[in-house]
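Take a look at the structure set out below.
As you look at this complex, bear in mind that one protein chain is not there, while each of the others sits in place.
Moving on to chain A:
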Amino acid sequence: MTSRPGAPVVEMHGITVALGGVRVLDDVNLVLRPGEVHALMGENGAGKSTLIGALTGTVPLLAGDVVVDGAPTTPTSVARSRADGIATVFQETHLSPHLTVAENVMIGHEVRGWFGIDWGRTRERASAALAALGLEDIDPRAPLSALSPATKQLVAVARAIVLEPRVLVLDEPTSSLDADEAARLLGVVRRLCDQGVAVLFVSHFLEQVFEVSDRMTVLRGGRVVAEYRTAEVERAELISKMLGEDIDALQALRSQRLAHHYAGSGEATLRAASLGRQGVLEPTDLELSRGEVVGFAGLRGSGRTELARLMSGAERADRGELWLDGARVQLRSPGVALRHRIAMSSENVRDDGIVAGLTVRENIVLALQALRGWSRPLSRGEQDAVVDTYLDALHLSADDLDRPAGELSGGTQQKVLLARLLATRPHVLILDEPTRGIDIAAKLEIQRRVARLAGEGVAVVFISSQLEEVVRLADRIVVLKDREKIGELSNGPGVTVDTIVEMIAADVDELDELDELDPGDS
């Protein structure tokens, strides 16, 4: 670190980028200082990723200049920006699962010896990089696939810091992580920062941004709309800057929710009696009623996803019974469940939700068509009727209809998946993490939809690792822990995130498990 302390390491001035004739960045300025975490805020499509691309040389500039350490540079390739000391942390999904940890960390920078790669020294350097992140316990010879998602993400960070960069770019590093896993990663980011690295940080999780960042730049529609010191900004103001006029929607949702509130009458639509599966979920009793939103709360691996899968036929139960409207049902497959009007969206939209190569239209009608069987195709008219209904209801764009669903943003994909399930007119709708990794507007849209569906008499299960979201939406909260249901809460004014946290904490002997939950994560 040769530069003066406090002097900017990167200055970007008047950055303008046009893609396909559209200005996606317009006159954007960004300054990164050593020892500071700079957060880039904005909705999907605001231009965050493009700005990162402009810095790392993957996006050509139409106008503007980039100054690194006082010297003008032209980022034309990733190799060039790396030589300038700028490193990007890739998402853990971009690592190679079958290679070892050391190979993943050192790929492209293996230490060479007389006879090709010197594996001993290569592993040593990988271990050193891992140790710098507090990962001394990882065996560099272990295959990457043996690690948890969080540790993989930290390995991705290790790969970036092997080059001892002065600027580290993290684009949504925590989107696949649990709260405590994210906390660990943020700790690492903070430590790197204290060593004088300038960090550019992008995340959808507001609380993480507030926890880790020193400054923030807010983008909207390709322009900088505000710059703050993190310590000086109110959350509400930040959100309104990001959303523009949409801030009222936040308040509207709350009042709408109160108007719906479930009366608690009626018989159970779907009832699980000692439902479970060896090694997956302990026998569980649960009732879902029409018009009620039931939240599943718990940590990752608590059994919330497993319970959802057993109740929707995605996985077969090997003990207990399921009763639907007073009759016993055997859900041998998700198809059978859909025929019984039980629909579930999986927590992983990209891998087992959306069919990326099919168009949005095909994705929306897929479940309905599968229900009818291949020999009775939906006519074009019927398709249009279905598609139009949800196009309006979920504010999807008609221009996207004939595009492959894989090209769309995560939020839009979630909405397409929701439309697919709603098209089957479910009586029971189970949504596993429907709002993960999507922008606030899409999030509000889905939450609003959930509330309205319950109002229309659907039994809804809502699963989210953001407890605040569960508390806001659910009439009743089922708390799970260690593959077991530990209790239920009837939601009301007295119930907060802390209530759930205490419930989980009270269930165990060691109090230190309390730390696993980050109540403010929303």
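Simple rule for what comes next: contacts are C-beta pairs under 8 Å (C-beta built on N, C-alpha and C of every residue); 3 or more make two chains touch, one makes a residue touch a chain; residues count from 1.
Assume contacts and distances are computed from a predicted model.
From the set "Simple sugar transport system permease protein", "Chemotaxis protein CheC", "Amidohydrolase" or "Carbon monoxide dehydrogenase", the protein name that UniProt assigns to the chain left out of the figure is "Simple sugar transport system permease protein".
When you scan A:Thr73, A:Ser148, A:Thr230 or A:Ser409 for touch with the missing chain, the hit is A:Ser409. Listed residues A:Pro8, A:Gly47, A:Pro173 or A:Gly276: the one in touch with the omitted chain is A:Gly47.
Considering the whole complex, the residue from A:Val37, A:Val59, A:Val157 or A:Leu394 that touches the absent chain is A:Val59. Although one chain is not displayed, its contacts with chain A can still be listed: residues 19-22, 24, 44-45, 47-50, 53, 58-59, 171, 314, 333-335, 337-339, 344, 346, 351-358, 361-362, 366-367, 369-378, 380, 383, 407, 409, 420, 424.
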